[in-house]
Structure formats: C-alpha cells, structure tokens
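Every protein chain of the complex appears in place save one, which is left out.
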Amino acid sequence: MTQLLWDGLFVGSFYALIALGYSMVYGIIKLLNFAHGDIYMLGAFIGFAALTSFGGIPASLSIGALIVVMMLSMLLTGGAGVLIERLAYRPLRGAPRLAVLITAVGVSFSLEYGVAAIAGPNPRAFPVRLEGDVFDVLGARISLPQIILMLIAAALMVLLNFYIQKTSTGRAMRSISLDRNASLLMGINVNAVITRTFFIGSALAGAAGVMAGAYYGKIDFLMGFIIGLKAFTAAVIGGIGNIKGAMLGGLVLGLVEAFGSEWFGGQWRDVFAFGVLILFLTLRPTGILGERVTERV
Amino acid sequence: MTAVLEVKDLQIGFGGVKAVDGLSFSVHEKEIIAVIGPNGAGKTSAFNCITGFYKPTAGSVTLKGQNITGKRPADIAAAGVTRTFQNLRLFPDLTVLDNVRAGMHLYGGQSWFDAILHTPRFRRSENRYSDEAHHWLDFVGYRGPRGVPIRNLSYGQQKQVEIARALARKADLLLLDEPAAGLNFSEKQVLLSLCRRIRELGTAIVLIEHDMGLVMELSERIVVMNFGREIADGTPAEVKANPAVIEAYLGKDDEEVPSHGDA
Partner (left out) sequence: MSTSVDKTRTRPRSNSAGAKLSRFMESPKIGWVAFAIALLMPFIIATPYALNVMTTAAIFVLLASGLNIVVGYCGLLDLGYIAFMAVGAYTAGIVAKSFQLPLLFTIPAVIVMTILAGLIIGAPTLRLRSDYLAIVTLGFGEITRITANNLSITGGPSGIFGIPGLLEIGGIDLQEPAIFYYVTVVVVALFVLAAARLGKSRLGRAWRFVREDEDAAEAMGIHTYKVKLMAYIFGAIWGGFGGILFAAHLTAVSPQSFVFLQSALVLMAVVLGGMGNMRGVVIGALVISLLPELLRDLSDYRYLAFGILLVVVMVFRPQGFWPARGFEPERPAPNEAATESEPAPPKEAIR
C-alpha cells in the first residue's frame, strides 16, 4: 500500500513536470502543444549526447554531472521550444484551431523522426544511471535516486510557482491567459511573454527527459508520445491552464495509475490513464481546480 | 389572438451579475416588437436565452403555447424561431447559396441513402434547395454574386445574406440582433421595407436596435431594458413619454451632484 503510494507519487512528479508546460502554453495561447512530449524526448537525447561526449563519468560524480547536463539540456530544449513557437505556431495565431492542431502534430512528427534520423531508431542506453541505497520506509522501498529526482522536480516546481506569482513576467502571463487583447492594450509585450512561456515549459520538459533517462536507463525517439498524452491527462485532471492544477493532476494520475495497474494488471496501465482522461473530459472538463465558465456566444 | 412568443420573468446571471433580471413580454402574430436599451442592458443575453444559447436561470419562454425554456438551440429553431446575430455569424468559406441553404436544413427531403445513390428524390430536393435559396436572396434584395464564398462580400451584402438565411427557415418568429448597425441611410430604408414584407409573410419580428428613428417607425411596441430589468413596454408614443426611459437614456438630473464634473 505505501509502496503503491510512493511509486504513484514518484511517477506523478514526472507527469507533473511535463504537465506544467502543457498547461502553461494552453493557458496562454489555448494551444494543445502535441509536440510537448517530444520536447521531453529531445531533452533526454540532448542529455544522452552531452554525457556521451564527456566520456566515462565516475559514479561518485554522476549526480553532479547529471545536474550540469540537465541545466544544459533545459537551456537547449527551452530554445527548441521558442524556435518551434516562432516557426510553426506564431504564423498561425488567429488561424482556425484545426490548422494549429495539425501543425502541432506535424511538429511532433518532425521532432520524433528528426531524432530517429540522427540518433537511430533503436533504443539507446543512457550513459549515467542513478544508483543508490534503498531505504525501507513504512514498508515501501524507496531509493536514493528517487528521492533526489523528486527533490529536483519539487525544487523546479517551487521555483516556477514563485516566478509566476511574484515576478512581473509571471503577472503578465496570468493576465494574458485571462484576456490577451486587454493585456496587449495595457502595454504587455504579448509575444515576449509567449516566448518565455514556451522556454520555461520546454525547459521543464527537458529536465524531466534527462531525469527519466538517468532513472530508467533507456531512451528512444518515441518515448515522448505516451508521456505527452499522460501529461495532458494530468493537466486536464488538475484543470488545464492552472499551474497548481497541473502539479496536483500529475500526482493524482501517478497514484491512479499505480493503484490501477496493481488491481487490473500492469499491461492495462495506459488504458487506465486514458480512461481517467475520458472520464474527466466528459464529467468535469474543467478539472479538479478549474472553474466552471459559461462560454459566451 | 394567441401569442407567438411569451416570455415570462426571464432571468440569467453570470457569476453573480444578473444580465437579465425579470424580463416579460409577448409577441403576437404579425407584430414587430423592438427591444431597446443602453449597451449592456441585457438585450442580447435575452435573445440568447430565448434561442437556447444560454440556459435561463429562471422564468419561461413559450412559443405558440409550447414551452421551449432551456431547450437546445436546434430544437428551438425546429419549434419555429430563427435569428440573426449581432456580429454576423455566417459560414465564411461556403458560398452565398450554401449559407442560405443552411436555413433550409429542416426541410429535409432526402436521406444520406438518397445522396449516395443520387435517387430522383435527391435531385428533386437539391433543386428545391437551390431554387428557394435564390428566392430568398431575391426577397431580401440581394444583388451580389451567389456562387462565391461569402467572405469575399461586403459587410452590407453579408448582412443581407444572414437575413436571407434566417428567412429560409420559414419560422413563425424572427429575432434580429441590430440589423441596422453599420448600414447607411438608404440601406436602412431598404431594411425598413424588408421588415414590413417579412411581416406580410406571417412572421413576427423582434429586433434589438439602437437606431431610434427606425425603431419608432417600424415597431408596434417597444420593450425597454436597463441593467437587465425591463423598465417599459408600450407603443412608441408611450415609451417616448415614459420618464423611466428618459432617465435610463439621459441619466437622472440630481444624480450628477458635482455639476462641474465629467459631463
């Protein structure tokens, strides 16, 4: 029982990290960025490339090296996110929703098969694996790397929350998500804020990618597909566009999956997650923390 | 004479703000009724409640004795209400004719099976759709091209097409939301006579309009709204003389205490 709780929370913190980017972008430009999961994949591959180029890394330094590489990867995936927004999404602002969604699918496809063309279609072993002692807490087996990764994830989320709540850019983000045109009239540089949003969201996904690579030890070019879907699910559960909701949604989804696969069998894990998504979308599309809004004609 | 439309104590709120707060009026056959009031008075919200786009929080809407309160817009349209929108809601990429055909959707006359097999029934029904689409465009006095996507047309032409589409529905009640907005003087005269010809078809009209000249000349009765409330309901002459209406439009004298203020 405690083991399930712990596993759920651990996986959930990954989901939360990626869900944040999904939710932020959606909150600001109402775009479902299908490519977001692939940014996570890109992050993992950038980490892979960086670590491989360092050569052998002694196990004692692996945590330090990993954090450095994670920073680098965040920078690059953030840049990739900004580039994608510039080239693919910005020209379509104001275009029909269908066109934008299809573009997002195209971007996702390009990222996946771009990486496949460069790094090869077969799974790669991540050069650094986090290993460490396993503790026994209330009957749950908890490993040191798990604790480290969760701490990193939590630190990133706290940082993000501070940024959004306390800085002027954060305020601008919140105001754009409420009313883009009004924000424009109030002198907010909407494009700059959107660029920053993409940077932050993509950087978080990139961090999650490196962490996942180090934890699971294996990466491949399609690894972002399912997790992207799940991050979206997490964002919806929490209330899409809502930052705290995305974090909460990630944890809830992690728990639901952990218990679901315990009861129904691991092979149904993904089915279970999507089932929850469909349930939420039909019964409470605004999520746990979202507010009900009447759409005006 | 039974009422075509009977609105009783209609209410709708958005998060604490009552957009419509107790609106009652009725429309009889071949009547033209105007709903007027300052901006934000709740006129369009009332239209949206009547046509089902908003679910009223209280009150009732009855069409020819049939309760249509809170039904879906499509069902209300099927019951016999048709409308135009404040900011044109046409189908921009479709042709003028197709836009008018939208109003004829409820005529039926063919199934998907007929369409796949191109049965005679299908051809007959398609011919009828085209003929009547042309007819309604003629009826509203539309003179532009008809086979081109509607986004290529001028604003005035689009407004005509929207009315033609609403008329093609052949409903008992037509709701026009600011039909004269953006029209010049002569276009307004055309609209005036068009509304009278629509009445002759046996369709009652309720219109929201800011052009007082048009409203006074056209309507049998005027419903005045302010802050979601109905403050008057009467003939143009009665409404003109009503102190509450004058107050709503011009403000109360003693309210503006600092006379040197922002008048």
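Observations, loosely collected:
By letter and in written order, the chains are A and B; residue numbering begins at 1 in each of them.
The criterion applied here is as follows: a residue touches a chain if its C-beta (ideal position, glycine included) is under 8 Å from a C-beta of that chain, and two chains touch if they have at least 3 such contacts.
Treat the numbers as computed from the prediction; the structure is a model and nothing was measured.
In the complete assembly, the contact with the undisplayed chain comes from A:109, out of A:54, A:109, A:135 or A:216. If you put the hidden chain back, the residue from B:58, B:94 or B:216 that touches it is B:94.
Within the complete assembly, residues 30-32, 34, 87-88, 91-92, 95-103, 105-114, 116-117, 225-226, 229, 232-233, 236, 267-268, 270-271, 274-275, 277-278, 281-282, 285, 297 of chain A touch the chain that is not shown. Where chain B meets the chain that is not shown, the touching residues are 51-53, 72-75, 77-78, 82-83, 85, 89-95, 97-98, 101-103, 105-110, 112, 114-116, 118, 122, 125-126, 129-132, 134-136, 138-139, 143-149, 165, 169-170.
Here, only the chains that are shown with their structure count from here on.
Once the centre of each chain is set as its mean CA position, chain A and chain B turn out to be 47 Å apart.
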